[in-house]
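First, the structure itself, so that you have it in front of you.
With one protein chain removed, the remaining protein chains of the complex are shown where they sit.
Showing chain A:
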Amino acid sequence: MLTDRRKELIAALVLITPFLVIYGWMFVWPTIQMVTISFTNAPLIGKGDWIGLDNYRALLADPVFHTALWNTSYFVILTVVPGTAVALLIALMVSRLRGWLQSLVLALFFLPFILPVTVVYVIWDWLTNVRFGLLQGVIEPLAGRNVNVWRTLPWFMPGVALITIWWTNGFSILLFLAGLRNIPRDLYEAASLDGATRWQLFTRITWPLIWPVTVLCLTIQLILQLKIFDQVYLFAQGGRTRSTMVMVQYIYETAFQRNQGGYAATVAVMLFIIVAIFSVLQFQLLRMRGAR
């Protein structure tokens, strides 16, 4: 019995070692490096001198960092909850369909998700082109003039948020659909026999039972959207990048454009801390609510 247990342990160790080695080498070690570099004035390539907390002091007083922090938060507010809500709505509608029609509609909603960000950018840049864009037909009556969405500051973040929801929603819809299919049909039948209304069916059965999936969606979305970069970078190119800056973009710009590796690592450490805190907080909070 004892030897069996030891054998099992050895087997387990052998099985997880490749993972541990790769994880340690590819994730843990670079993270330690990142923190170390953030205390130096290193360029992008090569070593720098130890300068203690200077980078952190400079960062806290850096107006562009403040803008990036605010823009990232604003983007998260615009996308995480609204995006998840839209996904749930679409999933509820899709789940009412049957057979090939359901597959077709689901495919239509999922299609944008498989597009690379550059394609998403080209499509929407074309649609919103200030002179020839199809969407100007909608924008002009609303704003009273043609608007270059990507060069008008109040339009920028909501615009990117809308596109991001359109682009990434397919994945959340899939998760919700899987969750909805897991709810036993007899619950609805029993409730209907007892005279429950549609709204009651949703609030008393669907919503509580789908909650774990909602938590998962919200958490994935939060982490993903805190790391927003590509869309903002592409749409803002050549424009007022300092006003539309987000955190990861700032890391990229300081490291690759300004050759300041140490400072870029400092921004990265801050983002790492923020993502870690938010993920833990959100997951705990939502889990508590779900357990109640």
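Criterion: a contact is a pair of C-beta atoms (placed from the backbone, for glycine too) under 8 Å apart; a residue touches a chain by one contact, two chains touch by 3 or more; residues count from 1.
The rule we apply is simple: contacts and distances are computed from a predicted model.
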item: Absent chain [UniProt protein name; select from "Carbohydrate ABC transporter substrate-binding protein, CUT1 family", "Na+/H+ antiporter subunit C", "Cytochrome bc1 complex cytochrome c subunit" or "Heme exporter protein C"]; value: "Carbohydrate ABC transporter substrate-binding protein, CUT1 family"
item: Sole residue of A:Pro18, A:Gly52, A:Gly99 or A:Gly238 that reaches the chain not shown, by the stated touch rule; value: A:Gly238
item: Touch criterion as defined above, residue of A:Phe19, A:Trp100, A:Phe132 or A:Trp199 at the omitted chain; value: A:Phe132
item: Contact partner of the left-out chain, one of A:Pro43, A:Pro82, A:Pro112 or A:Pro212; value: A:Pro43
item: For chain A, residues in touch with the removed chain; value: 43-46, 125, 129-132, 148, 150-152, 237-243, 253, 256-259
